[in-house]
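Structure first, then comments.
Up next, chain A:
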Amino acid sequence: MSQLFSLNSLVWLLPLPPLLGFALITLFINRSKRSSHRAALAGAGLSFLASMIVFIKAVTTHALAENPFGSAINWLPTGQTWLKIGVMIDPLTAVMLFFVAWTVLMIFIYSVGYHNFGQPVGAHDQPGLPPHGAEVKEHGKTHHVLSIEPLYSRFFALISLFAFAMYLLVVSDNLLTLYIGWEIMGLCSYLLIGFWYGKESARKAAIKAFITTRIGDVFMLLGLAALYSLTGTLSFKEILSNPQVLGLLSTSLSPVFGLSWAGLIGLLLFIGTIGKSAQFPLHVWLPDAMEGPTPVSAMIHAATMVSAGVYLVIRFFPLISAGWLPGDPLNPTMTIMAVIGAFTALFAATIAMTQNDIKRVLAYSTISQLGYMIAALGIGAYTAAVFHLVTHAFFKALLFLGSGSVIHGMEHGVLHTNEHIDPQDMRNMGGLRHKMPRTFWTYLAGALALSGFPLITAGFWSKDEILSGAFNSSNMIVFITLAAAALLTAFYSARQLSMVFLGEPRTEAAKHASETKPVMTSPLIILAFFAITLGWAGIPHEFPLLGKLSPAWFQEFIGQMLQTEQVSEGHSLIPLITSLMVSLGGLALGWLVYKGIRSAQQLDPMEKAFGFVFRIFQKKYGFDEMYEFLFIRPAHWLAEKLSYQIIDLTLIDGTLHGIALLGVKIGKLLRFGFDLPVVNGIGDSVSSGTKGAGGLLRKMQNGKIQHYMGLAVVFIVVITLIVVYFLHAF
Partner candidate 1 sequence: MIPLWWYLILSAAIFCIGLFGAITRKNSIGILISIELMLNAANINLLAFWRYLYAQQGDLRGQVFVIIIFVVAASEAAVGLAMIISAYRRKQTVIANEIDSMKG
Partner candidate 2 sequence: MNFLYDPIPFIINWLNSLMLSWGWPVDVVQVVMFVLGALLICVGAMLFTTLLIWAERKIGGRFQDRLGPNRVGPWGIFQTIADMLKIFTKEYITPAGVDKIPFNLAPVLAVAAVLSIWAVIPFSETFSGVNINIALLYIIAIGGLGEMAIILAGFGSNNKYALLGAFRAVAQLISYEVPMVIVLLIPVMFTGSMGLNDIVQAQKIPFIVLAPVACLIFFISSIAENGRAPFDLIEADSELVAGFNIEYSGLKFGMFFVADFLHAFTSAIIFTTIFLGGWQGPGVATHPILGGFYLLAKTLIVYFAMLAIRFTLPRFRIDQMMALNWKILTPLSLVTLLVTAVVDKSIPRELMAVRIGALLVANILIWLVADRLFTVYSRRHTRLVVSGPRPLARPDLKSSKEERASL
């Protein structure tokens, strides 16, 4: 019994409740919207509880990294060996579980409100399109109010499946189940981006996301296969905690680019991360993914799924950095990571600066922040990356949910005023701080955390840690790039805050926007709490004044993961001052520039000032067009000309037609030469013979039982006579 309820089995069971919820909703209770979200919430809640128990147990376990708990079982026989699957809880998993559990549960709760549970069914709503709102007659007047999502149950089924996959990915102790979770998440991402499949843009975005991430996944699968064929195992513990294996991998040379096997595999896995975490150049899918419902954006495309990419790199950091010690020059894979991460951080931030869609800004911001983490890993700032991953998950989930709340408020205004404007366009907003105070304050907390507002926000501590790491490992280019990106981050955060909440309402809809329901705002408050306080778990020792108060718990906890004695990044004043400057400066600059916008039609002040550069940023450097020109059009052309016209129509069809014609000829020959005269002749004669015999024998089969009996006796007598006289049996 104790075995059954042990922590170990709890870890095994941890991902399952949402899967059960998914099955339940899909198979049985999808007719009832209430039962659907109850099942989904119950699933998420159970997993949440389990995660918290596991987390607390993990935190209180001494030297968890050396003795992670979990177990493995044989799963697939592969020749003489077994492919094992199992679960494992080590410090990294524990913190992943912590933020995944919290954000997932918050987003589940939030979704109930976001999809307008309890509102009437819209008369013109159709499955696959966002609800248009319903008309309600009250006191003799007709109100337009929000209407419930038609595919409500499907949504909860899908996010339950997604939550299952995420938990599976987090608790697995091997690359195989991680990959399974990874791919289920890809599928869920595809389904949820295309949730409103009635919209063409949503369908296209879904396909784009699916194909783009698939490119990364193929490389990741290559890396996985290489790893398995070289080591014969996919278990993290057996690969990453085994100096022998790591040493072998890092010293043997691979056939590509002169990289070591460790480097090559790391690179291949990193390409998977590029796809999943939307790093340059595979970043194009993430902004389009904003076509999905906002909880989806929050959950999949900010807090969890994209984090999975970073998680993979973090998990395989020992492999990627095999043979590298802090202070050494970076090895090729790490260099690539640092370059791509830093570049993505800056590059996405520039685009984020220019976007007008509230969710798109956040989407590019996400890309940028993920770039931060990758860059941090590239320069070896391991704990800083993990720290930023956690804090980012909270404040970015908060921001997305907040933006959803804003959109909801705006939609309410739009329905109320019948104004035909885009409720997601920031130019149409303004002054919402009075209308939506709870949303404003929580959003403010999130935005400040994003921009790294000093001391009181979690983002400051984690970002500061990354900047110190970059500075102290003397990768000045990376440091400067990241600092610039941080400046831009603060700038667009301030821009967003100013455009959305500050100033005066620029449209009628904004004037009539209203605060959303508690079921949506209470998750915001909880997440805001974490967005502010979480950073205090990781204040470095060397930080002036505060460092003495806090024990840098987080760094120590995560730092166990590394064999080297690297607890926190070395600290000095220059990065601190830089981060203070960039965050406060960026915020002030943004506020100054955008506080003066008065009308929705007004040209962006930055565009006025910078014109051409701004437009390049706004067009996202033309990446979509470039891909269209470079890959999609040629692919279409090739498909049309080569595959369809030449190969398909001419070669294959021609051959097939030839074979068919030949078949017809042979068939005719056989029919007239053999079938009709010989086979049919025999068959006919057999059948007519049978018929004749039947006609004779029919008289015996007259249903008269005594007739049969008499015949039986006669035959027995005859047979006995034969036996006696001819065989001399007696």
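Heads up, the rule we're going with is that a residue touches a chain if its C-beta (ideal position, glycine included) is under 8 Å from a C-beta of that chain, and two chains touch if they have at least 3 such contacts; residues count from 1.
A quick word on the picks: all candidates are chains of the complex that A comes from, given by their letters.
Just so you know, these numbers come straight off a predicted model, no measurement behind them.
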Notebook entry, point to check: Here chain A stands alone, and the other chains of its complex are listed as 1 or 2; which of them touches it?
Noted result: 1
Next item on the list: Note which residues of chain A are touching candidate 1 in the complex, please.
Entry: 702-707, 709-710, 713
